[in-house]
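Structure below; questions to follow.
Every protein chain but one is kept in place in this view of the complex.
Presenting subunit A:
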C-alpha cells in the first residue's frame, strides 16, 4: 500500500479533508501548514475504538490542545421507547433490558418499579423478589464497573487490565446465565416480581465469587494505583466540580468523585436499600483518578450488599400473589436454556381451568394498568436512571421515557475536554462511562 492512499487527502470548499485510518498521523501533520492552518478539525468516531461504541466527537485542535469539542449521538437510536407503546406491559421488560446493555437489570428493575407504582402494588411485592432484585442489581453494578475499568484501562494503554476486567465480568455473567438463562438482555425482573427463583447452584457460585473478588480487586489496584503512567493519565485530568456536575445533570460516580455523596440508594431509597449496611464512597478531586477510586470502592460496597442480600434470602414466592398480574408461565431450565415447565403445562391443561384462563388472558391480552403517570429513579452504575411511565388505562404503555444517565452525562464532555490535550479527551470521555445503547435508546 502506498503512502498516498493510506491517508487520502482532498480539497473541499471547507478546506482540506484527510481520511485517517490510524498510524498515519505524520502524513496529516506534514500535509498541514502550521502557520496558515493553525486549527484542524478532527472527527473522532463514530467508529473509533476509544469512544465506547458509536459516539462521534468533533474536536477543533490547536496543536495538541482541544479548543472546542462537540459530541454527536444518535447512531444507535433504535426507537425502543416508541416500540414499547406497541407491546403489552410485561413485554416491555424485554425491550428496556436492551437499552443500556451493561446494566440490563437496572433498566428492568426501574421499569418494573414504575409499572408497579402505576398498578399500586408496591406493597405486595414479595420480600424474596425484592431481595433478589437487590442481589442482581449489585452484581450487575460490579460487572458494569469492571467493564468500565477494563475498557478505560485499555484506552489508557493497560491491556492486561482489560483482560482481567473482562475475565471477572464473565464470571458474573455466568452467574446471571445460571439464574436468568441469559448472559445479557435477561428480561428477568418483571412487573410483579422476578421471572424465576434463584437456583441453589447460583447461591454457591455467588458465595465463591464473594471470596474471589476482593483478591482480584486487590490485584487490579496493585496493578494500577501506584502505576506512574496511570497516575499521569488520570490525576487532574477532565476535572468537573460539584457545581458543574449538578448544572449539567451529571450524577453517579462522576458526581461522587467531585465530593457530593448523592446516591439514590441512600437519599431516595427503593427496594429496601435503607435497611442495608453500606457506604457511599466519595472523593474530592473530581478528576479521572477520583472516578477510578470511587468506582473501585463501589465494587467493594456492592460486594457487601450482595453478601447481605444472600443472607436475607428466605424461601418464599418471587411473584405477586395476584393471578391477574403475575405472569403465569413457570419456566424450567433445560439443557438449552429456558423452557416451559412441563409441570405447569400439565396443571393448566389437565387440572385447573382458572389457571388456564389466567394464563390465556395474560399472554394474549396482558393486564390493564390504571391511568396516570409516575417517575421512578434508581441508582444505576452511571447515575440516576429514571423511568417516566404513562398509562392510559390500557394493556400497553402509553409512553415510557428513560432518563438515561449516559445521555445526560455525555453533555459534560465539552466542559471536561476543552482546553485540555487530545489524549485527555479519551480519559475524560471514558471516565463518564457512556454506554451508547442506553444513550441513544
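What we mean here is this: a residue touches a chain if its C-beta (ideal position, glycine included) is under 8 Å from a C-beta of that chain, and two chains touch if they have at least 3 such contacts; residues count from 1.
Operating definition for what follows: contacts and distances are computed from a predicted model.
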| item | value |
| --- | --- |
| Name of the absent chain as recorded in UniProt (options "Two-component system response regulator", "L-cystine ABC transporter ATP-binding protein YecC", "Transport permease protein" or "NADH-quinone oxidoreductase subunit C") | "NADH-quinone oxidoreductase subunit C" |
| Hidden-chain contact residue, picked from the options A:77, A:167 or A:324 | A:77 |
| Listed residues A:66, A:118 or A:325, member touching the removed chain | A:118 |
| Candidates A:16, A:312 or A:399 - the one touching the absent chain | A:399 |
| For subunit A, residues in touch with the removed chain | 73-74, 77, 79, 81-83, 85-88, 117-118, 120, 246-251, 260, 262, 267-268, 364-366, 371-375, 377, 384, 386, 388, 390-396, 398-399, 401, 403, 407-408, 410-411, 440-441 |
